[in-house]
Structures are given as C-alpha cells and as structure tokens.
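Certain chains of the assembly are absent from this excerpt, and the rest are unmoved.
Letters A and B name the chains as they come in the text, with residue numbers starting at 1 for each one.
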Amino acid sequence: MDVSNLLIPAVLFFALGFLAQGVKSDLKFPPELAKALSIYLLLGIGLKGGIELSHAHLGEAIEAVGAALFLGFALPILAYAILLAGRLDKLNASAIAAHYGSVSAGTFLTAIAYLNAQEITYETYPVIMLAIMESPAIIVGLLLARFSRGISAQSEDDARENHMGELLRDAFTNGSVILLFGGMLIGYVVKPSSLDTITPFFSTLFMGALSLFLLEMGMEAGKRIGEFKRVGWFLVAFGVLMPLIGGTVGLLVGHYWLGFGEGGTMLVAVLGASASYIAVPPAMRLAIPEANPSYYLTLSLGVTFPFNVIVGIPLYHYFAARLAGV
Amino acid sequence: MPLLHPMKLINIVANMTLEERLVDIAEAHATSGYTILEARGAGSAGLQTGALEGGSNILFMLIVTEPKLTEVMVDIEKLMKRGHHLACFVTDTQVLRREKYAD
C-alpha cells in the first residue's frame, strides 16, 4: 500500500475541502453548485454505463446484475442486524441499513481515478452494477421499516405513506435512478457519432468536475464531525466497521462469483463498502420519516465517505491485488 | 390608503423532499397559491447545509383565511405525527386585495 497512490486530484480535492473545514476557513460553496454537479456526474456515469453496456457480453452483464442485486439486498439486511445488535431502534436501523446497501458514486469515481492513475485496468461491469444498486437497498429499507412498525401502526392517515405500490414507485423513480438509468439508456441507444457531440461535455470534463464535487463533499464531510457526539460513538464505529464488512463481501463477490481481476474486484469491493448520500437520504426522508436524518447523513457522509476515500480504497485495492495474485 | 385585510401566514421549514406533500396540502384546500424559498439550517434532524437533497430545506409560505388555517394545521400535524421533521409557525398578516385569496 503505497500512500503516494493517494496523491491524485480526486483524493486531494476531497482532503482540501475536509481540511478547509478543519481550520474553520470561511470558504463557502453555493449550495446549488453541489446539486448541479451531482446531476452532471450521475448523468455522466449513466452515459458511460450505457456505452459500456452496448459493447457488453450479455451473459456477463446478467451475471453482474445478479451480483449487484445480491449486494443490494443482502448488505442492508446485514447492516440492520448489526445495528439492532447494537440496540439501535428498528426504524433508525432500517433507514441507516438502506444507505449501506446502496452506493456512493463519489467514492466509486474516486476509486476509478485511483485505478486510472496507476494504469490498472478494470472490468466495466461495475459501472452497470452501480446503477442497479440504487434501488434494491431502498426497497429493503422500506420493507424493514414496514416490518418494524408492525401492522398496528397502519392507521388510515398513513395510507399514502405506507401504500406499498407507492413506495416501490418512489424507489424506481427516485431522481438519481432516473439520471443513471436515463443516461444509460441514452448511452445505449444513441449511435456513436451522435454521442460524440456531447462527449466533450459529459466525458472529457468528467474528472475535473468530479474534483470540484469532491472538494465540496470534503467540506460537507468536515461539517458533520460536529455531529459525532449527537449520533453517538456506537454509530460512528459502525460507520467504519460496516464498509470493512461490505468491502469484504464485495471482494469475495468480485473475485469468486464474477471472476474479475484486480481492478474490477476492487471496484466491487467499493460498491459493497460505500454508503449513499445522494439518492438514499431523500428516499428515507419520505419512506421512514421517523428515523433521524442526522444519523444517516452523519454516518454516510461524515464517517464512511472519508474513511473509504482515505483508508478504504487503498485497502480494498491491496486485498483485490492479493486475491488476483498480482 | 388601500385597504389591508387580516389573514394568516403559515410558514413551514422542512426538508425539500416534502415539497410535493406541502403543495398537495395547499391544493387540497384550494388556496390561491403558495410560495417556496430555498433554505438551509439546523434542527432536531441535524445540519441542513443545502448541498445535498437529503440535507436541504425549503421555506414554504401559505397565506390563508382563518377558517382555512385550521384545516391546513390538521394536515401539517398529520405529517408531524408520521415523524416528519419540520418547523411550522403562523403569523398574523394583512393583505392587499382580499379577493385574491380563496375563502
């Protein structure tokens, strides 16, 4: 594990934002800029995924989708069990669990930048898996919450909130899902010469825009440190433990199930290890309003995200390389 | 001076994901309109910096007549009972052109 591998723009911009917050800089980002950048990045990943998909081998793609569904359903259940074991109440556990079954596009893209910088090749299926993994974890979260509330709670008032069809629709029409799948579809159906007209915008600029986004997310992560006391140390510890567990599951799935090499296995580990802070929080706001958003945002953004970017990525890479026998 | 008429101004600060629900409430009670502003802040649901959808607030403003106030409050109370985090505060106000605001 050579630390100098972390000297890539994505990681350094993140660290800069984090440090700026640490030294109480008055640096401020317009709130809308982060939102604009996340729309751009999700579309860009989607497009990239769609282009990859159009070159993909069908059997392998289905296999990867299967593995993504497995991770998306299994990891939140695992997370839920751990949280309950730690005596967290069921509704907060459900909401947090959903975040860990989903993925962080920022972390994933940092991992891609990390691999690119070292000129390590990787399978392209993980990009597709990323898009797939947005929804299942949300659904599991909903189901866990429904189960937690018990049937008694289903008063009439809750009709809309608890109508399963409505909730499933929400999981699939989530803004992030629309951007990722919409982008994927466009990347898939548009012929290459037409796509070329938008490549400079969505692809050539991508890594630079990601850097700016990560600078901002570094600041966001830094701001959450002040909330650690509020969420309690058990949860903070969970925010470090869970990515290690998810990463391990991801490593195993990437290597043994999907037969990926060093790069691809590491990316699957990152999918397993990372927690959503764009798509899932709004979904949980609506689906599990009883849970405290401060818990899940602090964990995914303030603990797991920086942990993965600084410690996790080189760690998963180290083990992926060992598994691959590099 | 043009006449001013007493009305109630309902203010709700909530996460932006609640916007559609609040608009539905306004429309269900046939108010003449509503106003929304982007907001940030902090509260029992933690820090809302505005950078991410899950951590962004809106300030939802609704001018209503006294009888409608009661109806709307019942619906807001329902949202809060379900667990939604929001701050709701009502202020006396006086409007120009009473007829603009549905009874």
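Points worth noting:
Definition applied: contacts are C-beta pairs under 8 Å (C-beta built on N, C-alpha and C of every residue); 3 or more make two chains touch, one makes a residue touch a chain.
Treat the numbers as computed from the prediction; the structure is a model and nothing was measured.
In this file the complete complex is built from protein chains present as A x3, B x3, though only one of each kind is pictured.
Everything that follows uses one rule, which is that only the chains that are shown with their structure count from here on.
On the chain B side of its complex with chain A, the touching residues are 15-18, 38, 40, 44-47, 49-56, 78-79, 81-85. Put simply, chain A touches chain B in their complex at residues 29, 31-32, 34-35, 38, 91, 157-158, 161, 175, 216-217, 220, 223-224, 226-227, 230, 277-278, 280-282, 284-286, 288-298, 301.
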